[in-house]
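What follows is one structure encoded as structure tokens, with my remarks underneath.
Note that one protein chain is taken out, while the other chains of the complex remain in position.
Chain nomenclature is as follows: A and B, assigned in order of appearance, with residue numbering initiated at 1 for each chain independently.
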Amino acid sequence: MTDLTTSEAERPAMQKPVIDVSGVDLTFQTNDGPIHALKDVNLEINKGDFVSFIGPSGCGKTTLLRCIAGLETPTGGTLTVNGLSPNEARKARSYGYVFQAAGLYPWRTIGGNVKLPLEIMGFSKEEQIRRVRKVLELVDLEGFEKKYPWQLSGGMQQRASIARALAFDADILLMDEPFGALDEIVRDHLNEQVLKLWARTEKTIAFVTHSIPEAVYLSTKIVVMSPRPGRITDIIESPLPKERPLDIRDSAEFIEIAHRVRDGLRAGHEG
Amino acid sequence: MKLRQSAFPILTVIAALLVVWYGATIKMNSTWTYDQAARAGTEPSFSEVVSDTMQQSRPLLPAPHQVVSELWKTTVEKKITSKRSLVYQGIITLKTTLWGFTLGIFIGVSLAAIIVLSRVGRLSLMPWAIISQTIPIVALAPMIVILSNAAGAGTLLVPKAIIAAYLSFFPVMVSMVKGLSSPDHMQLDLLRTYGARPNAVFWKLRVPASMPYFFASLKVSVAAAFVGAVVGELSTSAIAGLGARMLIGSQFGEPMIMWAALFAAAILAGLLIFTVGGVEKILRRAMGGRAV
Partner (left out) sequence: MNRSDTQFERIAYPVGFGLLVLLLWEISVRVFGISPALLPAPSAIGAAIAGSVPILWGDWVQTVIKGAMNGLWMGGIAGVALALVIDRFAFLKQGLMPVANFFAALPIVGLAPIMVMWFGFDWHSKAAVVAIMVFFPMLVNTLGGLAATDSMQRDLMRTYSAGHIATLLKLRIPAALPFVFNGLKIATSLALIGAIVAEYFGSPIRGMGFRITTEMGRLATDMVWAEIFISALTGTALYGLVALIEKRVTFWHPSQRG
């Protein structure tokens, strides 16, 4: 694990983006005619960025995340991940994906669930055990390895699903409203933990949310989107420091960024 | 819409089944052909063997077109009043099915009402209802005949209908228990705020809420009643009905009769399920309800 103070300051200026989205269109053909889920989306995400996608439902934020993961195929434009196509990047095991629901397999223990991707990707037995222990520690779930998912609270289940995404050490973490179904107190706690995790692992994180405070609190870059057709209306670089205690949300800086995000959302809504 | 999309795959599968059937016809019936030829001292060519396997009068496995022509002969070309007409026999099985179906619905709904309304009823009846379905009804069938005769039933219709009802009440009961207990606490509490008596709760809330479940169970139930009717005919040595034709075919070594009766039964089952499905759809639309 690299020292985070150096990585924060010395980011090379000419670095190639990890995720490069340019002119991406996605049109679904339905019985009621075509739906423009994404239209002319341009975005660069650099290594170590924490990018949030925010916008009302139908703005294509989840669709964009799925395109990056190669779960949907754009109908136009180019999208590269580490210089590869999303499908190739997926085969190279570049993504850890966290869904809105934990989606743990009820027939496997927590440990067994975290082990699932490792089994599929053919890690050795000892390596599997070592990694399961490591990532469970990372999400504060030591000692729950032998429990079944239904014996855990919703927040703990979601943490286990994050551990599952971290287990095979992909460098990109894609999170689709992972805490949308949880109550606010649990959500605050998990947000804090995600930030710590991000600092410790230096992953590139793309995070879909519909909560303005969540987006501002977590991100280095906030992508504001709007619907019909789904498009990016604003990209806000956050000046907040990387070290963020929860009470940073009361600072003037935080409130100002939140204002900009809200304005962006409103403009997109009217436009 | 959905059916049109899958029509081609379905037809392909049916065509493949027919090819396999013809192949099996040639394979299974050729033994007899070769035996005959050996007895006559001749050496049949392959095409002679093939054509012979398709037209034996007592084949081990009749070819599909033989079954179709036998069906045609015994339905369209026979008078409906003739005992050899499969329409005549089919109507008898149909009657049994409908009596059994009606009886099954009545028993199923009554048991469900008792189970939902009374705790004692639920605790004592539910396990036995499940056990009843694990008991092979065919073993009971002869006893049902004797007992219903002793009780004064003049025909075999009564015991056969009882057997059909025995199989068909269960899906109705299970669905109705689910349906009658489907109203949630909020809906029940609302009626309680009106001071509604249990009677009103049952008729104004539970019964209407259970209707979609009831309709959904009918198709399964009528299929079960039909299977029950045929099982009843097979296991009570009936002399009329499609099951009885199968018995007769078996006793007289006439495979064509068995196969024709078997296919008539399949067609009748299809018609029944289709009809009940249609009625279900119309009723559901009339009540403005949606599917469960």
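In this text, a contact is a pair of C-beta atoms (placed from the backbone, for glycine too) under 8 Å apart; a residue touches a chain by one contact, two chains touch by 3 or more.
What you see is a predicted model; the values in this text were computed from it and never measured.
**Student:** Based on the whole complex, identify which of B:140, B:153, B:196 or B:279 touches the chain you can't see.
**Tutor:** Of all options in B:140, B:153, B:196 or B:279, contact with the hidden chain holds for B:140.
**Student:** Quickly run down the residues of subunit B that touch the omitted chain.
**Tutor:** Residues of subunit B in touch with the missing chain: 5-6, 8-14, 17, 60, 119-120, 123-128, 130-131, 133-140, 142-143, 146-147, 150, 223, 226-227, 230-231, 234-235, 242-243, 246-247, 249-250, 253, 255, 258-259, 261-262, 265-266, 269-270, 273.
**Student:** List the residues of subunit A that touch the chain left out of this view.
**Tutor:** 66, 69-71, 90-91, 93, 95-97, 99-101, 103, 105-107, 116-117, 119-121, 148, 150, 168, 174
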